[in-house]
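Before any comments, here is the structure.
The complex is shown incomplete by one protein chain, all other protein chains being positioned as in the whole.
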Amino acid sequence: MNPTAKAHRTTIPVRYGETDQMGVVHHAVFVDYFEVGRTEMMAAHGLEYAALERDGLLLVVVEVRVRYAAPARFGDRVVVETRVTAVENVRVRFDYQVLRDASDTLLAAGHTVLAALDRNLRPRRIPGEVATVLRSLIGDGRAALP
Amino acid sequence: MNPTAKAHRTTIPVRYGETDQMGVVHHAVFVDYFEVGRTEMMAAHGLEYAALERDGLLLVVVEVRVRYAAPARFGDRVVVETRVTAVENVRVRFDYQVLRDASDTLLAAGHTVLAALDRNLRPRRIPGEVATVLRSLIGDGRAALP
Amino acid sequence: MNPTAKAHRTTIPVRYGETDQMGVVHHAVFVDYFEVGRTEMMAAHGLEYAALERDGLLLVVVEVRVRYAAPARFGDRVVVETRVTAVENVRVRFDYQVLRDASDTLLAAGHTVLAALDRNLRPRRIPGEVATVLRSLIGDGRAALP
Partner (left out) sequence: MNPTAKAHRTTIPVRYGETDQMGVVHHAVFVDYFEVGRTEMMAAHGLEYAALERDGLLLVVVEVRVRYAAPARFGDRVVVETRVTAVENVRVRFDYQVLRDASDTLLAAGHTVLAALDRNLRPRRIPGEVATVLRSLIGDGRAALP
């Protein structure tokens, strides 16, 4: 996936409790890092997720994939580069690259697919104004939804 | 705190992701272990916390204290011994001891104080039938609420 | 992936702290559930991961994928069905299905690929006796490594 102007960068200092006895950040934590990148990207473009939820739009993760390239360590600051790569009626896909801040070393890459649900956890369309913003964020890194 | 007949024992296998780079279970995880012990003790006595919440009784932690005595490690199974030590109109206190299963070595001890709230997070009385069960669990390990 | 005789079933009670404000188990937690399933399956066949690490064999997750089908909730007990689906010189793949215990409803499915490393986090071969055990666990659910 090529970098585009639409990538959002979020810096996260690694927490001690995120490491495991291998001395590196536990792999499950990257799924949380993705989420931080995604919610901060959306907020930066006027889509406060807390407000969307209050308005009855839940975006639930229906798929996540992470490929790990190099370890993150306590003392590192990691950068999550988040991109919107596909928007459909009820689904949106985000792609992520996690880099070590000091060196831009790639630590992990992956994606999530989210589905729009209502408060009763039933599928619903992504509202037009939300979809418009999300679509505007798709750069040249467009990806297919599975 | 002396052991009493009313202690509830819950066994929890340590998860790899719960360790940190010191090679031991991260200290914050013991607060989760306490919670597992507490909810399983309540369930064992007919107080399913999920059902209480559906009925509008939220029990929120307003205080937690943990003293750590020895490390837990991946590969260990820990035992949480939970006791009810005080019940008041709107608050209940639980005391905990976390032991290494294989040896009964004390790993940590502590307590939590919980307050009863309604769905809007406002204080409410603990319903009589719930308080009766909780009081019946207090053995000779009674403690003062702060 | 068809069930085989070689699947290992691990039961995990959902912890309250694993839920999020959507009222369901947070999606990242399933990566931890996979890990619990994997380490318990290995231990059940004589491969105590803690002992392998002491002997200088680290198995690090280089890829994880999860597809979510239905929510898990506090009060549920989930069952992780783990299968070994591929073993190579330096990599092993596990596939997982997470079911709601009471109903066998599929909650999530996915896989992880692990790479063998030495203590310095450099690639190494999976020792013969470990590979033999892992290969013996592959049933008719064999999968390709990417």
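Every chain is named by a letter (A, B and C) in the order it is written, and numbering of its residues begins at 1.
The criterion applied here is as follows: a contact is a pair of C-beta atoms (placed from the backbone, for glycine too) under 8 Å apart; a residue touches a chain by one contact, two chains touch by 3 or more.
Everything numeric in this text was worked out from a predicted model, so none of it was measured.
S.K.: With the missing chain put back, one of A:6, A:45 or A:73 would touch it. Which one?
M.R.: The one listed residue touching the chain not shown is A:73.
S.K.: For the chain left off this view, which of B:61, B:90 or B:106 is in contact with it?
M.R.: Hidden-chain contact among the options goes to B:61.
S.K.: Any idea which of A:36, A:90 or A:121 touches the chain not displayed?
M.R.: Of all options in A:36, A:90 or A:121, contact with the hidden chain holds for A:36.
S.K.: May I ask you to list the residues on chain A that touch the chain which is not drawn?
M.R.: Missing-chain contacts on chain A: residues 13, 15-17, 32, 35-36, 39-40, 48-51, 73-75.
S.K.: Name, in rising order, the residues on chain C that touch the hidden chain in the full complex.
M.R.: The list for chain C reads 16-17, 19-24, 26, 28, 74.
S.K.: Mind listing the chain B residues that contact the chain we can't see here?
M.R.: Counting only chain B, the missing chain is touched by 21-22, 24, 27-29, 31-32, 35, 53, 58, 60-68, 71, 121.
We adopt the following convention: only the chains that are shown with their structure count from here on.
S.K.: Using mean C-alpha positions as chain centres, tell me how far chain A is from chain B in Å, no decimals.
M.R.: Distance between chain centres: 35 Å.
S.K.: By the touch rule stated above, which residues of chain A touch at least two different other chains?
M.R.: Each of 21-22, 24, 28 in chain A touches at least two other chains.
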